[in-house]
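The structure's right below; bear with me while I get my questions together.
Yeah, one chain of the complex is gone here, protein chain that is, but the others are all in their spots.
Presenting subunit A:
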Amino acid sequence: MSIPGLGQFSSAATTAASAAAASASAITTISLQPFWEYRFEVPFSSSLTIRLLSGTAEKDGTELAPKNPYTFSGTKSKINTWLGCELEVTSDNPGAYDAYTAEHAADESPLVSYLNLHMKLEGLRSTAAKAMNTEAMGPRVLVVGPDASGKTSLAKMLTAWATRMGRQPLVVNTDPTEGILSLPGTLSAAVFATLMDVTTEWGGTPTSGPAGIPVKLPLAYYYGLERPDQNPKLFRSLLSRLAAASTSRLSEDPDVRHSGMVIDSAAVDASKPGDLDILAHIVAEFSANIVVSLGSERVTAELARRFAGQKTSLGEEIAVVGLDKSSGVAERDAAFMQRVREKAIKEYFFGDAKKNLSPGTQNIGFESVTAWKVAEAPDSTSAEDDDDFYDPGATDSVVEKVEPSDMMLNCTLAVMYAGTRDPPDAIRDANVMGFVYITDVDEKKKRLKVLAPVNARLGDRPLLWGSWPEPMVSLLG
């Protein structure tokens, strides 16, 4: 007996998710018991729609609304449940997606420790909110770990859970490989006071129109490279800028101050002292007092040793805690990640399935473009240079002025909140106003064809040009 909306009448086997995926029917009903996870991988070419029929379910900490359809494409993710649920999964191409149910027991699920962590943080937040001392700050949590250890998922979960309880945490992304509410190659921060759009990575940013799920307002700085060690000097300088702005926000916004920060970080390799240096820099700059290390005992041990006895600028102990990575972390290979970046750029200009955006195309002469190039500058002296902190006085050229050229074709450049005649440092330190994509370069006529989010003159804004995100050949194809 199957009645629409009454999942409990379904007699379907509860474990047959992946088997059912291959069956002829495009609609599958999946029952999850508490702590189970429905893990799915949808290619970019097809989509998967999930509806919560009954019970409660969440994706990365954000609860699904009952009966509402959520459509995913180009996603490797999971839906988990604490109380049990029934999901209805509809695919436009049943053969294309891959899914299975992970049947955890309570003592196996890494989510349990994540939830405990959240509750602990929530206790600290509530203490901060109640403290007589108006300067009391909520916890600043740094999430670290090697590649594919689920750092970003944990950061997202902690954020979503905090938001659900009425907090407004500041989310900071210090991983240039992927962007948070911004494009790859940037470091960014945003306050999350409202739900995230679970069908996207972190939700949307403002557009000229309204949004059904509240958008978040990011503050972004342009790094333009993939990994922090490609130009540690620039990276640290930007971290300091980001930290200064974040700290200002915290000090002026009590809701955010009590909620604290959740800081995501780039993949760390414990064998590279440079990586650990960067983490130490982040801890210092953001006064992080809790470091959660996922999936690597070595990183945990290294950091615990490094921070032992250290105190934050607020005089707190720095706690380092090692947790298991979620066994469900999907392997996302280079090709998949490249598509993810491409999708992020596409969405920035053109919107997503829910909302179409109309970017503007402009034809600009070389003479009215001021571009600066961010180059790699590996830290050759890091071995003997103990100084973790960026010294503004020691700046040499981290960015250099360049003429537009063929090389810019298919590149995504950042438009900076600075003036074209500002010194390089000011431009480099400015925050990002937006991005443009170079669709065509005519060196003979000395003209550029530029895709910009807003159909208006760029004005006297300098452009920063890095190598990350890489040129996207098929963006308009």
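The rule is simple: a contact is a pair of C-beta atoms (placed from the backbone, for glycine too) under 8 Å apart; a residue touches a chain by one contact, two chains touch by 3 or more; residues count from 1.
In this text, contacts and distances are computed from a predicted model.
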Revision key, fill the gap. Given "Ubiquitin-related modifier 1 homolog", "Rab3 GTPase-activating protein catalytic subunit", "CID domain-containing protein" or "mRNA export factor MEX67", the protein name in the UniProt record of the chain not shown would be "CID domain-containing protein"
Revision key, fill the gap. Considering the complete complex, of A:161, A:235, A:286 or A:372, the missing chain is touched by A:161
Practice item. Among A:172, A:187 or A:220, choose the residue that contacts the chain missing from this document, as touch is defined above. Key: A:220
Study note, to complete from the structure: Touch with the missing chain holds, among A:26, A:245 or A:377, for A:245
Point to revise | Contact partner of the left-out chain, one of A:37, A:122, A:201 or A:229 | key: A:122
Review point. For subunit A, which residues reach the chain that was dropped from this view?
Key: 3-8, 31, 33-34, 49, 53-56, 62-71, 82-86, 106-107, 112-113, 115-117, 119-120, 122-123, 125-127, 161, 164-165, 168, 182, 191, 193-195, 205-215, 217-220, 245, 248-249, 252-256, 290, 319, 321-324, 348-349, 351, 354-360, 415, 417-419, 422, 430-434, 453-455, 460
